[in-house]
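Apart from one protein chain that is not included, each protein chain of the complex appears where it belongs.
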Amino acid sequence: MAIEFNPMRSLIFIRVAKEQYRHQLRHWLYRHHIADSISQFAPYVSKYAYYPALPVPPGGDVFGAHNFMLTEHYWMVSDFDPHVKNKTFTEYFPPEVLRWQGNIPDVDPGSLPENLDGDRAREADCAAADNTTSPFIFAFVPVWWDEELKGKGRTPEDGSNYRWLTLISYPEGVSQEDGDKWVFGDYLPVFQNHPATTRILTSRVLQEVNHCRYNRLIEIWFDGPEEWDVVLRKAQASIAKPAWATVDTFPYLPKYTGYASLFLGDIAESDNMTQYHGYITMR
Amino acid sequence: MAIEFNPMRSLIFIRVAKEQYRHQLRHWLYRHHIADSISQFAPYVSKYAYYPALPVPPGGDVFGAHNFMLTEHYWMVSDFDPHVKNKTFTEYFPPEVLRWQGNIPDVDPGSLPENLDGDRAREADCAAADNTTSPFIFAFVPVWWDEELKGKGRTPEDGSNYRWLTLISYPEGVSQEDGDKWVFGDYLPVFQNHPATTRILTSRVLQEVNHCRYNRLIEIWFDGPEEWDVVLRKAQASIAKPAWATVDTFPYLPKYTGYASLFLGDIAESDNMTQYHGYITMR
Amino acid sequence: MAIEFNPMRSLIFIRVAKEQYRHQLRHWLYRHHIADSISQFAPYVSKYAYYPALPVPPGGDVFGAHNFMLTEHYWMVSDFDPHVKNKTFTEYFPPEVLRWQGNIPDVDPGSLPENLDGDRAREADCAAADNTTSPFIFAFVPVWWDEELKGKGRTPEDGSNYRWLTLISYPEGVSQEDGDKWVFGDYLPVFQNHPATTRILTSRVLQEVNHCRYNRLIEIWFDGPEEWDVVLRKAQASIAKPAWATVDTFPYLPKYTGYASLFLGDIAESDNMTQYHGYITMR
Amino acid sequence: MAIEFNPMRSLIFIRVAKEQYRHQLRHWLYRHHIADSISQFAPYVSKYAYYPALPVPPGGDVFGAHNFMLTEHYWMVSDFDPHVKNKTFTEYFPPEVLRWQGNIPDVDPGSLPENLDGDRAREADCAAADNTTSPFIFAFVPVWWDEELKGKGRTPEDGSNYRWLTLISYPEGVSQEDGDKWVFGDYLPVFQNHPATTRILTSRVLQEVNHCRYNRLIEIWFDGPEEWDVVLRKAQASIAKPAWATVDTFPYLPKYTGYASLFLGDIAESDNMTQYHGYITMR
Amino acid sequence: MAIEFNPMRSLIFIRVAKEQYRHQLRHWLYRHHIADSISQFAPYVSKYAYYPALPVPPGGDVFGAHNFMLTEHYWMVSDFDPHVKNKTFTEYFPPEVLRWQGNIPDVDPGSLPENLDGDRAREADCAAADNTTSPFIFAFVPVWWDEELKGKGRTPEDGSNYRWLTLISYPEGVSQEDGDKWVFGDYLPVFQNHPATTRILTSRVLQEVNHCRYNRLIEIWFDGPEEWDVVLRKAQASIAKPAWATVDTFPYLPKYTGYASLFLGDIAESDNMTQYHGYITMR
Partner (left out) sequence: MAIEFNPMRSLIFIRVAKEQYRHQLRHWLYRHHIADSISQFAPYVSKYAYYPALPVPPGGDVFGAHNFMLTEHYWMVSDFDPHVKNKTFTEYFPPEVLRWQGNIPDVDPGSLPENLDGDRAREADCAAADNTTSPFIFAFVPVWWDEELKGKGRTPEDGSNYRWLTLISYPEGVSQEDGDKWVFGDYLPVFQNHPATTRILTSRVLQEVNHCRYNRLIEIWFDGPEEWDVVLRKAQASIAKPAWATVDTFPYLPKYTGYASLFLGDIAESDNMTQYHGYITMR
């Protein structure tokens, strides 16, 4: 059986459960995880980058905003291809990481599952959620956007962008088609028509790759959080509730499990495969 | 006159006046300023790094906490040596930058000084402060710390550190010696004696280099913001007001002009001279 | 529909219409285009390099010699695959660039097409030619040469090479087979038999990728321009005119639209994905 | 015919025939071969690394231990795909290299085959062996191990590893299945059951790629050579001779042609595509 | 005797005597000289870059225009400090290099001096000139320009620059002061006053370092060669001949030995210490 060439992009939305954990999570990522990951997948991953989250603006919490960072990979082979097996080394992935990320309850590490490794954590993806935690988000999307609804032709010379990434999970029983009907028919037009949005891009999440709970990735750009606020107030006031809503108020889906988002600028903090030079500390 | 070998470290504490400006400031730094700076000083600067600020913890504002980043240079020649003159190119430094950083009032750029360049901005250093703004902080310190008061021998293997950098400016008329007497006699002992501090380092600011207003740099390490809070409550309760206090309550000096600080982890976001590869955007 | 793994090499031959534009074209390429391009295609391009053209030798003009540079990409996916769509950012590509490259008339930019972007420019590829301009050349070829006719086994230790790249476009109505018959039967043998040529390589242009006008890429190596001159005089004197010639004199095809070439040494000026570090100016 | 996406890993086991040649082989590799190789295959090789061999421990010779290094490539396209042809440059590969590596007799270079290039040398792979030399080993294996028999979950934080790579070639007439039956039924269980082995990984060699003589790659990890010695004494004493043995004593196959191995630590000496910066000498 | 910290910049103006030699000179520089040089001086040179010369514009020859490139070093210690001695390796510097650069007559290499190395060539600096050759130019200048006469505050965002570097050697018997009097009193004002010049910078050559024949370095910037032509025609028409002129016509000094120049854009072709990755050839 030949290995399939399957270029894909994956996105991991990461939050910190408490500010106490922010520098610890950075420490693990930069001291251990970048090198462990590159060691593992350098031969078949063509880009691996960390994008720092901008602070969540007031009103962002209801959209399941993640306050830490985006991890992005570009794969040449699906990470879930059956050939991808038997890792020489497993990445060092202490269970505290999932606690810091809010994927498991914020309790004593001794009471956490043992031997939890990165693969199992990522597989836990769309299953770990409960009332006090948020799922580990690992969403695969095409390398090129399915659709661009606004702002075609924008160049890096056109100025700095405030980019809002959103993942939407339609409730159980709602098909991709039905959910998309609301997104394209009711939700996105409000953003498209608002002069304060500069760019809209969206792709279907490739749920078949890893059974991710999210159905759709949407990226909407603004000049800054003030414009985001103006547009979102308009959206809240004008977007009708879909029949399948599970939450009464906009955006009509529960945060994290139904609606996850992240605020970014245009550039990575670390394009790991070209910029990582080891764990160098400040003197 | 020979050029003096004068290895020094400089620190620029940066805040953003509003969240609206955070991504714009990053855009300018990474799209313009890193390359302009390297072009200018690569032959005589041996390290140039950006360290992202951790979010200001509750209670941090009174200490003049800066919420954006630290810029660090290591110079082989003083940037204020008389030989350092006649730049082939001046760095591109639009006046909005000072507005974003809160160094000038948050008003229409058209009303801002024209032709303001990076040199003039940095020279404005300790003079720009008024009630609504904070000074441009550009402090020179020795390459090696003057004194270490706690935690000698700590290694990078000892875990992640929550590092609190503080610059203190003694009021006019208070000599370095008199100010230091309070710092070493009253202020630092409370931190040294508290079990929740892991490391204390301090150096006199080399005010003679650029007439910086600050007198002393102090770095105190904690396990995280929760420990910082515990220790600071203790400090607030137990450190006596110096005779020369200009503010009634701890830390007895006005924020920004008397007391400036920054919360950091151990690592840079970008060690510019080794990691910068151009302005690469997220697809 | 799966994305096809389709490794290909592409060549862009670039000239400057006037010397007035040479440094401006370099400025745009190094200040804007490298970073914009890497941002766009890093996940699916494995090499992206600029090779500076050697000066066109006397007599080279009739061969449509390009006097600026070769841009080379190695693609994992065809840049014209239907999946390659909806760019997050479009590269900054002011219309002056096409003027500088001689692809559009050398007139006031105000009279040039608006909103011309890099994609449209490259699509204009083999169509933009008129009497005063030359086409934008964007030719795809296999990663490995179809045929080597001379010099097998030459190594980098064998000395510096003066490499002449030629693209030939057979006139309308002349099939690849008919054109190739002349190239392999009449044209190349003269070079093969001449002792002053050291290496001959050729591939069919993959016209199906982007409807490029050129049919065949030929690379012939010499010790230097003096040897090129000797051989070309011989070729001119001895190669018979094909029945389908559209120009009376050797090489029997019009420059640029029928015959395009470029003189190179062995090495790139910039292997962009490994060597680009931002736009650093000379002090 | 489309080019097949065929990600594979290849291993070249290298020894030096005499210590006189060790620095000469390094000189050729670092002064010539890395750059020549990158020039050739950068567009379709995603990793290219050199791992220095640890010294052969006492008793290692009988296992065909190689005392110089491992060369590792990760290919996106098989190096033996019919499209891979007509190299622009051949790597500089003087015949002395094969003498230094012990692949040809240790005689005057003048008596060696002329015009031997790297491709022919690698093709000579499993054919060059005679009583005084060892074959050029070029074995292709899957990117991911076929099977892991021990130590699943080991991370880079678990300590330094002493890794023993072994290639086994079953005698003529012994099928892969029959040979594997002994390896999995008699040979590997002794290692699996011994507490001093920490990790066991194995893959079938992809003999179909280049007719390599070896059938199976096995990697067994220990804490160090002392543990290797303990385990190997046990193996020697307890592993029964297979019916098809061609040598009377353990490991029952002739060194080099039947049994080749290499002792490594965890890291490369040079990850050439990211770390090579030219041939820089010690002052 | 302590080693003096003596930061300096050095400039090597390079031309090719014939186009036949251009690719050979590049071959030697990139295949041998960069690595040899870095090996030698990496510990005490902080920048080492090659800037490609723009083609010499019509009329440029009389100004001793160099048509190949500028080599630039930034030294921490003078390369002529008495401590700088006993090189472990000498750079590989075949005598043909000086022939290619036009520093020695264009004759059979067999008749050239043997054992000529890089140091001797550079020492030959200002002495090798005769009627058919030009001197090896190796001029030391301060790290920062002595004076800027026009264009203060220009930034890299202000557009692409066409930079004309000139070295002037006053005739024997004319002191620095007397020569400068003409340069500052008669020569430079014409350029300062012309609206088509955008920047003027000048420094005294540090002749004491290596007895260089040139007295002064001047850099004048234009928008392009057309503007250079306009200004130079004006200069030719309006600048009076100094009493010490040795040539009747402007610029009143012999090309190469009295007047050497170079046309550059803003950026290096190779910033060798950060960008060189070995001699990688085009496939």
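Per-chain residue numbering starts at 1, and chain names A, B, C, D and E are given in the order in which the chains are listed.
As a working rule, a residue touches a chain if its C-beta (ideal position, glycine included) is under 8 Å from a C-beta of that chain, and two chains touch if they have at least 3 such contacts.
If you're wondering where the values come from, they're calculated on a predicted model, not measured in any experiment.
Which of B:E4, B:D106 or B:E208 touches the hidden chain is settled by the complete complex: it is B:E4. Checked against the full complex, the candidates E:V16, E:M76 or E:V231 give a single residue touching the omitted chain, namely E:M76. The set of chain A residues touching the chain not shown comprises 34-36, 38-40, 42-43, 87-89, 276-283. Although one chain is not displayed, its contacts with chain E can still be listed: residues 2-5, 32, 35-36, 39, 42-44, 46, 76-77, 83-93, 115, 117. With the whole complex as reference, residues 4-7, 9, 46-47, 74, 76, 142-148, 152-157, 201, 219 of chain B touch the missing chain.
In the analysis below, only the chains that are shown with their structure count from here on.
The interface with the greater count of contacting C-beta pairs, when B-E is set against A-B, is A-B. The interface at C-D recurs elsewhere; of A-B, A-D or C-E, the pair that shares more than half of its residue-numbered contact pairs is A-D. Shared interface positions of chain E, defined as residues touching 2 or more other chains, are 9, 156, 277, 279-283.
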